[in-house]
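With one protein chain withheld, the remaining protein chains of the complex are depicted in position.
And then chain A:
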């Protein structure tokens, strides 16, 4: 089976979520990567060094500069004439592109896979991860998005893929990029952070959220996350959200501060290796998944913890 993996990148580096998709693709067959973007020479070179990659297909075109699903999908469809499976990381860009590709190929996509049972059978979470479905496809070609926390990340070094430059399929004229606001942060990105400190509504304000969590995160070298309630209340920006509809994370250590643990939040973090919960309500559902719990006032405990680390 020949697989094609869409590479998510920022113009310089390959995003880590792609490495998990490469591992998944390797379980299915030969791994080819698609690097689409503008001035992507160095990304293509980096991608070719990922362990297990046989070929990098590089499409350099302004139309692919902002991962436009409208422009990338026809390119993938064209390449799928010679591939059997298309895989994308289950990130916002991957989720935007893959179903469009699937529809154009008349294939039913399998979203957010957790494991590959055989070449046509996969497991995936449903109902916010409250159940795991095992599904088998009858489609001749596969279109799959891969949950980044469910597969080991391929080594970024050690591969020696060839690079093939191709002409793109151009701008479809359906969308125009206007701008983006990137959250500026020196902290590790949530989906790749080893430690995450996450806050909930109990923090009470945007000031307290920052005042309590940032020093703790600094001490732990952690990324900062938030529950939906905290984001909705304006304590944290939306890309901090961990949960069913936010980011899915699985760090070594997840510290939940003032998060009660709604099932939608647990869906996004319960695969963390160690979960620590600090909450004043000892019956909060977060304690059912926490390895270590501290029951009490977070406004006392968090500064004390920070000072003692």
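Note that a residue touches a chain if its C-beta (ideal position, glycine included) is under 8 Å from a C-beta of that chain, and two chains touch if they have at least 3 such contacts; residues count from 1.
Criterion: contacts and distances are computed from a predicted model.
Asker: The complex lacks one chain in this depiction; which UniProt name from "Manganese/zinc/iron transport system permease protein", "Amino acid ABC transporter ATP-binding protein", "Electron transfer flavoprotein subunit beta" or "Hydrogenase expression/formation protein HypE" does that chain carry?
Answerer: "Electron transfer flavoprotein subunit beta"
Asker: From the listed residues A:2, A:27, A:66 or A:119, report the one that touches the chain absent from this view.
Answerer: Of these options, the touching residue for the absent chain is A:66.
Asker: Taking the entire complex into account, which one of A:45, A:115 or A:137 touches the absent chain?
Answerer: Candidates A:45, A:115 or A:137; residue touching the omitted chain: A:137.
Asker: Extract the touching residues of chain A with respect to the undisplayed chain.
Answerer: Here the touching residues of chain A are 66, 68-70, 73, 91-93, 95-104, 106-112, 121, 125-139, 172-183, 189, 191, 194-195, 219-221, 228, 231-232, 237-239, 244-245, 247, 252-253, 263-264, 270, 274-276, 282, 287-295, 301, 304-305, 308-309.
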